[in-house]
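Yeah, one chain of the complex is gone here, protein chain that is, but the others are all in their spots.
Residue numbering begins at 1 within each chain, and the chains themselves are lettered A and B in the order written.
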Amino acid sequence: MTALSFHGVRKTFGPTVALYGLDLDIKDGEMITLLGPSGCGKTTALRIAAGFEFADSGIVEVGGADISGTPAHRRNMGMVFQSYSLFPNLSVAQNIDFGLRTRKIDKPQRQKRVNEMLDLVQLGEFAGRYPHQLSGGQQQRVALARALAPQPQLLLLDEPLSALDAKVRATLREEIKRIQTELGITTLFVTHDQDEALAISDRIGVMSSGRLEQLGTPTEVYRRPSTAFVARFVGSMNELRGAVTGDSVDVLSYRIPVPAAAQHATGTPVLLLVRPEDFELVTEPDQGLSGTVTGVTFQGATTIVGVRLDVLDQLVNVETRAGADPVIGSRVAVAVDGTRGVCEPAHVVVAAVSTTAA
Amino acid sequence: MIELIGEDRTATGAVPPARRSWAWLGLVPFFLFLLLFLVLPALGVINRGLHTTSGSYSLEPLGQAFSKERKAFLNSIRISLLTAALGAVLGTLLAYAAATARRPKWLRSLVTSFSGVAANLGGVVLAFAFVSLLGAQGLGTRILKEAGWDLYAHGFKLNQFKGFSPGVSTAYLYFQIPLMVLVTLPAIDGLKQSWREAASNLGGSTFTYWRRVGLPVLAPSMLGGFLLLFANSFSAFATAYALSNQANLVPVKISFYLQGDNSSGKSPMPYALATWMILIMMVSMAGYLVLRKRAERWLR
Partner (left out) sequence: MAQVGLARQRLARVVPTLVLVVAAVFFIAPLLSMARFALQNVQVFQLGTSNLFKNWSFSEVTRAFHEPAFGSTLLLSLRLALGTVLLTLGLLIPTALLVHVKLPKARAAVEFFTLLPYMVPPIALVAGVIGFIRPNARWFVSSNYSLIPFYVVLALPFTYRSIDAGIRAIDVRTLIDASRSLGAGWGTTLRRALLPNLRSAIISSSFLTATVVLGEFTMAQVLLKRTFPQFLAEFGRKEARGGIALALLTLVATTALLGLLTLLTRRKGATGRRGGLAETLTAGPITVPSERA
């Protein structure tokens, strides 16, 4: 069953187009993330769902009913904002109670629900505190409890973790996922952080310049990016210039089997996008592309080795798990596994040489 | 590292202890000046306001001053309450309208600059401006008459001090509203758009938002502003005096008794009235400062 759908939703702000006819169906109980750089239209989509903005054309449906013209306060959605936005004059308990009061629920029931919510976000002892007495992470947990208290049909999360520091962000991310799974509430999450999106979502919609580029599970989006934009934006990517030969890409004389290459005619010049973990340092020079180590970044479980390839002077990153890290300046050979590679016709990209990481 | 910081501090010239002990002498002129020209005259006023004609200390002059000039007090209090209340409400509305207006970009800075000027425009110039507008020969009076509302036929007089003194009160609003704009603008800027959105997201109408969040957040600033405006209006002299030197208001009465005091200097009357004035100022300004502190807590 569809919980929330956008049908051809278009929105402009003056001369800028924020959304070019967005189509998106979110299933009941699903957590969908809209991921993209700032200005890609993801926040506009969320704000249209919440009723803070209204589309120029197109329809928004909740459970099959058109809500395009319904004002925000009659939509029964819970939203968490990037800037916490707790009401500063109300205590934690009163903040959580706000949505229950507007729904005219009687007092004992409200009291009970507030306590449940406080337990859910593990802030029971903070009920009487005021927002300015709480840390950022605590405030955002209260905001989550406040949004969930009236049992909304949908939970909307607008970059809820962006204002927090790294450690709190990771914990709260897990907590949001736990609560969402526990309650089974349909959730639309908006973020520019790909790690967050990959960790938390059932499905990810990657957006760019007002358009939905790809919609799929985190694995699909990461492993089988459908466009070069998605490939570059989600995770980091190496780019190799080559030419298609059947279902392979030739980088000069080195042949890499790439299933995706088959869509292009033999001889097409392409950019081959391959993730660092699909690269491997090999000992025999004839088994890969030779190059010089330009940088070694230790990352804990893995190490990123930067290599300048002899071929066309291209710079790539190789992710290795090997214990013995190479020395900067040493000569190495790099083998490429092109199974999950993406090909982009090269004439589209002007002067792309180096690697991209996001 | 620790040593470095220590060295750094002496190197950048923290004052040697021997000289620091004399530094406070530099503040002597400032405090001496205020003592001579502000504190002592004010204490002198209170001192004389608490002396009866026979020379003994007593609260009696204060009581006498109040009962003798009851009408002036009533007029002053009524005008101050009215213009402070109206000024607070209208000033907040105007500040809100200016702060949220998006279209002409210069609008907001126009409103703040104008408020800066108008809040200072008490006095003779303002009185003359209102004479030319709402006097018997005023342009506004004529226009209202053409529109079917003959002010002077209904007993209105610009320099009349009775009831809420509508003429004077209108003139006072000309500096009260701008002063309120300057006082509440920071508080209104502190209202976050996302509070409003959060409220409507939780099922609250615009009315609910204002009742439960917007107004409570603005309340300390508005109440503080009200007190500031009350003090401002209560102590206003020039505008009222320029409209009528017979104005039955406390500040004008003080000047009246002071000029009578030029010769003898025995009557405690002007000093008792001025003591009332200082007391009222102290209470309302202290209230204003306390409420301001409270408002700042939320507006970070």
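Here, a contact is a pair of C-beta atoms (placed from the backbone, for glycine too) under 8 Å apart; a residue touches a chain by one contact, two chains touch by 3 or more.
Values in this document were obtained by computation on a predicted structure and should not be read as measured data.
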Please provide the labels of all shown chains that the missing chain touches. A, B
Hidden-chain contact residue, picked from the options B:F73, B:F161 or B:Y174: B:Y174
Hey, which of B:A65, B:L82 or B:A119 is the one touching the hidden chain? B:A119
The one residue from B:A65, B:M222, B:A242 or B:L291 touching the chain left out of view is B:A242
Using the document's contact rule, name the residues of subunit A that touch the chain not shown here. 51, 54-60, 66, 68-71
Subunit B residues that touch the omitted chain in the full complex: 12-13, 15, 20, 23-24, 26-27, 29-31, 33-34, 36-45, 47-48, 90, 93-94, 96-98, 100-101, 107, 109, 112-126, 128-133, 137-142, 173-179, 182-183, 185-186, 206, 228, 231-233, 235-239, 241-242, 251, 254-255, 258-259, 261-262, 265, 270-271, 274, 277-278, 281-282, 285, 288-289, 292
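Note that in this section only the chains that are shown with their structure count from here on.
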From the C-alpha centre of subunit A to that of subunit B, how far is it in Å? 54
Which positions of subunit A touch subunit B when the two form their complex? 50-52, 71-79, 81, 83, 85-90, 98-99, 102-103, 132, 143, 146-147, 150, 156
Touching subunit A in the complex, subunit B uses residues 192, 194-195, 197-205, 208, 212-213, 216-217, 297-298, 300
